[in-house]
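Excluded from the complex is one protein chain; the other protein chains are retained at their positions.
Each chain carries a letter (A, B and C) given by its place in the written order, and its residues are counted from 1.
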């Protein structure tokens, strides 16, 4: 169970900005999101999308705990 | 007759900042000021002292009228 | 030395007044205020999305780095989030230093970074619909000026 956040065009594409998802790792989470919404899964795999785990950018897989917060960040536009 | 203004260290040196002086030209004015106060006359001849006639910088001699305003400007310090 | 992200409009002058107060050893304070332009009648609403806790932390980390690099005595950053109307202030940056060159350069540098690399997602609602914006080539070039200088 992790809290998943989407920003910018990813949230528009998915139709949601925040959701609780059952998953034990980032890889499992991506698979679950992709299964429920293939277009979102495709978008999340884009090279310009970054992932933050508990507000820190991470690469590759990570174990998730029930209170993990995972954010998918499309290219930042600046302020 | 012209209104003469001194600024910065020139006013400190002369002991006055503003005075009415009888003179028909800038050259005559400088001669009069120099006669009354040789140290001031010397300072006014310094290459870094500029002269403004009616608030416009001038070089060389100029005719003065009774309502002329002559200002002697030592090097400007900036703000 | 603080960052504020806020949805409410702010008065840049009130922030500058507070920032200037009680400074005995500051020689110069530079401020920059970024405003939303109306773009000649093509009325747009700008909406900025931030990730609270992530966006402000990234801005603070960047500002602390800049403060060290330019020898700042103090800095202040306020950034709007949410919908912003034309003519309203989007961002305020102020820098304080003993000498003016450092204050100018640090403020300029912070703005370049904020405009091009800060973690915001910006949407423009124009007459032709909504679109998400990415940094312009100009923004990226402005920000890149400082990469070399740091080397």
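Basically, a residue touches a chain if its C-beta (ideal position, glycine included) is under 8 Å from a C-beta of that chain, and two chains touch if they have at least 3 such contacts.
All figures in this text were calculated on a predicted structure; none of them were measured in a lab.
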Here the chain that is not shown touches B, C
Out of C:38, C:64 or C:144, which touches the unshown chain?
C:38
Which positions on subunit B touch the chain that was left off?
5, 7-9, 12, 52, 55, 71, 73-79
Pick out the residues on subunit C that sit against the missing chain.
11-20, 22-35, 37-40, 86-87, 89, 98, 100-101, 103-104, 107-108, 111, 115, 142
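Basically, only the chains that are shown with their structure count from here on.
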Provide the C-alpha centroid distance between subunit B and subunit C, rounded to the nearest whole angstrom.
50
Cα centre of subunit A to Cα centre of subunit C, whole Å, reads 27
Sequence positions of subunit B contacting 2 or more other chains:
none
Using the touch definition from the top, which residues of subunit C touch two or more other chains?
none
